[in-house]
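With one protein chain withheld, the remaining protein chains of the complex are depicted in position.
Let's turn to chain A:
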Amino acid sequence: MNYTKNEVLLDVKDVSLSYDKPILRDINLTIRNIVRPGLDQGQVVSLIGRSGVGKTQLFKILAGLIQPDTGTIMIGVEQQAVEAGQVGIVPQNYLLFNHRSIHDNLRLAMKHVTLESKEKDALIQDYAVKFDLTEHLKKYPQQLSGGQRQRVSIIQQVLTGNRFILLDEPFSGLDALMIDKVMDLLGRVATLHEWNTLVIVSHDVENSLAISDTAFILAREKDKEGATITETLDLIEMGLAWTPGIRENRQFQQVVSQIKHKI
């Protein structure tokens, strides 16, 4: 496959976090801009670990919502320390403002975008058509299904103009068909812009690997407290990235079952 890995977009160094016990230790990871000729290829990275290992905590650290005990998170081509608001988040339960209609929820995300009011509405309309939400724009969040709310949540974050979007368990609670739809949606978001970077935090090995170009395995090592990154998978080098229907591939399935044993 023809691609290069260029400048660093996200650099996590020596991050650790403890509450009464160590949760995370020595987390180091780097995400680089992937360039493919003729494409606006963004990055899709997953952080995979079992339930309770500290994924959500790492998610919040990456989003700048909590400060780690040690370590730094540098973000963007300028490599500045992360601040809340620079990274979009789609939390585990797809939270939206219940007192606003879907349209207004999306509009709120564009407060800082410099566009005319009409252009903003047109943009929302655009995304609504693309992602199957036109008939729901006037509804309130509680009138939507979980999957629909998740799509709104993702689009909301795309509309803020953030290049980084973190997603906590984007596949949980969805049926097989919806999972395919979300994967398709994420794939399309990733190719909207060269620098768009999706970080998926999940315990769902199969689906996370299927759309990622890189995967980090978060686990506890024997006799050590606190989770760290025990393995990095370069799915592009393995020839398993950017391939629709990869879940049927034998080699892919082998990798999935290996990883399942490791977490």
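In this text, contacts are C-beta pairs under 8 Å (C-beta built on N, C-alpha and C of every residue); 3 or more make two chains touch, one makes a residue touch a chain; residues count from 1.
Everything below uses one rule, namely that contacts and distances are computed from a predicted model.
Colleague: If you had to name the missing chain as UniProt does, which of "Putative mRNA 3-end processing factor", "Hemoglobin", "Electron transfer flavoprotein subunit alpha/FixB family protein" or "NitT/TauT family transport system permease protein" would it be?
Modeller: So the chain that does not appear here would be "NitT/TauT family transport system permease protein", according to UniProt.
Colleague: Have a look at A:L39, A:L95 or A:L192 and name the one touching the chain we're not showing.
Modeller: Of the listed residues, the one touching the omitted chain is A:L95.
Colleague: In the whole complex, not just what's shown, which of A:Y3, A:Y140 or A:W195 touches the removed chain?
Modeller: That would be A:Y140, which touches the missing chain.
Colleague: For chain A, which residues reach the chain that was dropped from this view?
Modeller: Residue positions of chain A that touch the missing chain: 60, 63, 65, 84-85, 87-89, 91, 93, 95-99, 108-109, 111-112, 140, 142-143, 156-157, 160, 162.
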